[in-house]
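Here the complex is missing one protein chain, while the rest keep their positions.
As written, the chains take the letters A, B, C and D, and residue 1 is the first residue of each chain.
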């Protein structure tokens, strides 16, 4: 999650590079042809282009809305995981006084949270955005290459390495951790350590975790429908390419050299439209290792701290803080 | 679900064929009449047409919103089926240690998921979109002609052919599979293998499946209200037909041959509006064997894998991958 | 629910009659006065009128959104009734093996569904739309005049005529049928045929039916707020009346006879705006015996079929199909 | 709730008085200065004003959306109260055969519904809209002055005057009635007349009533955020004041006396914008004794009728009907 508060040149550059160049080229070309080659017919009326502009602004607005909703739903799902973790832990501790069992269940829960985080950060080639856009962030900050190492560490921390060996074969490890929780709750019930209602309530909490996990996987594996997102980009680029031709005429009314104002104005207007489009594009995949991701690491740390404080640990993981204005 | 990331000529063609031709014809005709027949009155003002354009863009945006919501709701419903399948399976396994019973229930569940998939892919003549649009996809990739064969295979795989004979008479087979699950749960309770709370919790899970199935059937049997969707198309076509007449005038201001710019500009602008309309049109039926469908086969495979891993099977169905940029 | 897929002249006529005539009259009058009476001042600028047009298009879009939401909520409510009927029936059958009791409860449920349908189709004079618009459909296809006859048939089919006599005095018969279900469930519990949890779960299902019924009644008795819907119509009509005066000027620029183009263009543009408004108007009451109603009869038939198949009946009601492109 | 179906001059007057006058004054003044004082510079271009117009129309549309949502949420809450009242009553009657107890609980429930109605109609000075707008309705039709008398009557009708004496000291009487219900349900459980599950289910129903009451109080005590609603009005008034200056120029193009068309057109356009704004303003407080309120009295009557029919009463309150097109 990007948390910078001001508009920095770096941000500008990040969002605009390619487009500014394209816009510069087209508008300069248009002006040169108009002025020196005498192709006056390049200077068409602005009004039809304004009509496209309005329609495109609608369309982009619609897409941004959907992208925002995806991001916010993802955030809500992880908020739900946080809340339910607290309820599950507090309830379990109040019902099962055995400290060792408490630790076993809550450490397994912490493992699940972290495994889910790693799984969500894996790249699904056909579902991710265009990779080259996230390259700079991919290269340095994320934990992906170390997926196995990460897993190993999680289970090592919890002192259950044999688990890791067993689970790594599975398609969906997080899934099996939750199944294990339900399984162990069933065992506690049969052993008479949980009554029917207590067991039912605790299982319902795990059911919620399954729902949250499934919700995240749904967002991850269902990119913003391509028919919507591709054409958003195509329309904006089309509008940007037509823009200089609509401006030439308006600008040439000012006087001899007015035509050259087409260049900066093309760049400005195209920048506004292109940036609007990019904002949605950069937000549509909330689990894509980009700077606008849901801050999974920070949330996992919060959950881990809560669990450990509940169970009486004194050593806590370091609190997550934004790094270079990005909270991971 | 279409998962291509770039704008291909194939996509362009798929969405635009008929419209580009129509736009070409009308605009050429308008220009010829304007230039050679001297019908200057064809060149009307662009401003009223821009007003229609704005209103139409609103209307299409509204329709696209509804189409998107239908698609996303359908996806959420199948996400819900995935999640609940996991909870149901994990809970059942933890409560009923008998391996044979576990297999019976989970295989019946897999059967339900697949039968529901086939049922949703059947065509309801009055509820589907215009068939000729999906023809290319219909002919090759879907499983529809083999509905009976598909059903037979599902029950054959589960080793319950006698079931197939019994059920094929029913109006809604998926329905009866869920009823059967509830019935068998009742039997387990009477046999003392589930207590009151366990039975209640498991039945609630089946109740959720009934809700998910009903939700999908609702979307399938209630097309996007025709009063909304028909007029969206009609308005766009009307706008497209008026467009060249509004452009002629603006273009003729440029100079002698400027009028002919009406043709490419008509085609461009009409393409933008027509495509916006088509995007919604192609998304409004998420269970229609089109390239934008919810990827039912892929989701069914995921659920089957989860169920089989839970119950201890080692042989898994192949993981679904997009074929020619379409994930079915 | 209208299920036609193409734009027919009948549909055009249905939506547009009065408006086309009005638009024709005003624009002809304006042209005559402008041309022959020399009232040049009738030809005002189009730009202020375009501003009204944009604002009105917004407003109508907002209203259509609300109308669509009402329609879709109504459809969801009946989808919910369908789903819950299946869960209730499957659960009841699995818990109470007595065939006679099963029949009694499910037939009473079928009665409730159909009584609710009839009640929702009754006209509340102050809550309905303008009656004359639905007249053609009112006269032929609906079941309203036969409300009593319909009720009698429902109870006759279920072999409980004495019930009909008792209930017809009540304000809200559907209500009392659900109360009766809860009452009988209480009796079964006291008789030891349902345990505490089973009773609670079944009662919750009936509670859901009460919610669904109440939701439908809320939509039925709370028309789309009149302050919103009246002004939508007024604004559109105002815009349509101003339109010709804005067009005259633009059209007269073309040449001598160009002014007369005002007539067809006024009619076209006004048709677009008027139709947008009408679409919402025709959708806002989903229980109003109009062609855009939720297809209550079809849904009731589906539920009845489900119930009867579950309970082992072999004779099924005929499947509902659209009649003249309308599914009732 | 206003239920009139046509646009009456009374409605027009109600919504427009002040604005029409203001618009008349400004535009006449502008025309006089432009024509007789020769202040030609008053006639500015319409295009920048159209830009403001579009932005303002957006903003007002946004506000109206929020106002509508508040109204509809309030209506849903009272729909929820209706539904839950039925479930609660039917369940209670089926579980507790004692007629006297049934009467006691349901009459207390009727008391709660009516007390809540009175409490919601009390005016919170800082949360209400501008009082002078509702004056005509305040003076005649509502029950506010008689708050104490109303309360007394409610408890008198239920034969529990001693209650009234006790409760009138409390901050929130409705609150205490629900607490009393939960308290009495606890007593019934301890007396062995309700088992654990029955008690839990009935308490959950009361919990729902607490949620509904709290939802209504939230809407009542949190007016539509002032930062949003104040500026909506300010922007519209600003636009209306600028309008004549933008029109003068356009109108003066027609000819000598064309300028005077500025007056009627200013009034028309300003009326459209002002009315849009007012519609939201008049809807934003659904519990404010205005003509657009949720019809609390009618809903209370429906609930009372349901309760009394369930408990076997024969005397019913008169059915509510709209009075002068307003349903209270």
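To be clear about the criterion, a residue touches a chain if its C-beta (ideal position, glycine included) is under 8 Å from a C-beta of that chain, and two chains touch if they have at least 3 such contacts.
Owing to the predicted nature of the structure, the values given are computational and were not obtained by experimental measurement.
Participant: Would you indicate which residue among A:47, A:101 or A:238 is in contact with the undisplayed chain?
Facilitator: Considering all chains, including the one not shown, the answer is A:47.
Participant: In the full complex, which of D:6, D:166 or D:196 touches the chain missing from this view?
Facilitator: Missing-chain contact among the listed residues: D:196.
Participant: If I consider the whole complex, including the chain that's not displayed, which of D:44, D:101, D:254 or D:320 touches that chain?
Facilitator: Once the missing chain is taken into account, the touching residue is D:44.
Participant: For chain A, enumerate the residues touching the unshown chain of the complex.
Facilitator: That gives, for chain A, the contact residues 1-7, 11, 46-47, 50, 53-54, 57-58, 61, 64-65, 68, 71, 75-76, 79-80, 82-83, 86-87, 89-91, 93-95, 195-198, 201, 246-247, 250-251, 253-255, 257-258, 261, 265, 268-269, 272-273, 275-276, 279, 282-283, 292, 305-306, 309-310, 316, 319, 321-322, 325, 327.
Participant: Could you pull out which residues of chain D are in touch with the chain that's been left out?
Facilitator: Its contact residues with the unshown chain are 40-41, 43-45, 47-48, 50-52, 54-56, 58-59, 62, 66, 126-127, 130, 170-172, 175-176, 178-179, 182-183, 185-187, 196-197, 199-200, 203-204, 206-207, 210-211, 213-215, 217-218, 222-223, 225-228, 230-231, 233-235, 238, 242, 249.
We adopt the following convention: only the chains that are shown with their structure count from here on.
Participant: Of the other chains, whose C-alpha centre is the longest way from the centre of chain B?
Facilitator: Measuring from the centre of chain B, the most distant chain centre belongs to D.
Participant: Based only on mean CA positions, could you tell me how far chain B sits from chain C in angstrom?
Facilitator: 25
Participant: Give the residues of chain A that touch two or more other chains, as numbers and ranges in rising order.
Facilitator: none
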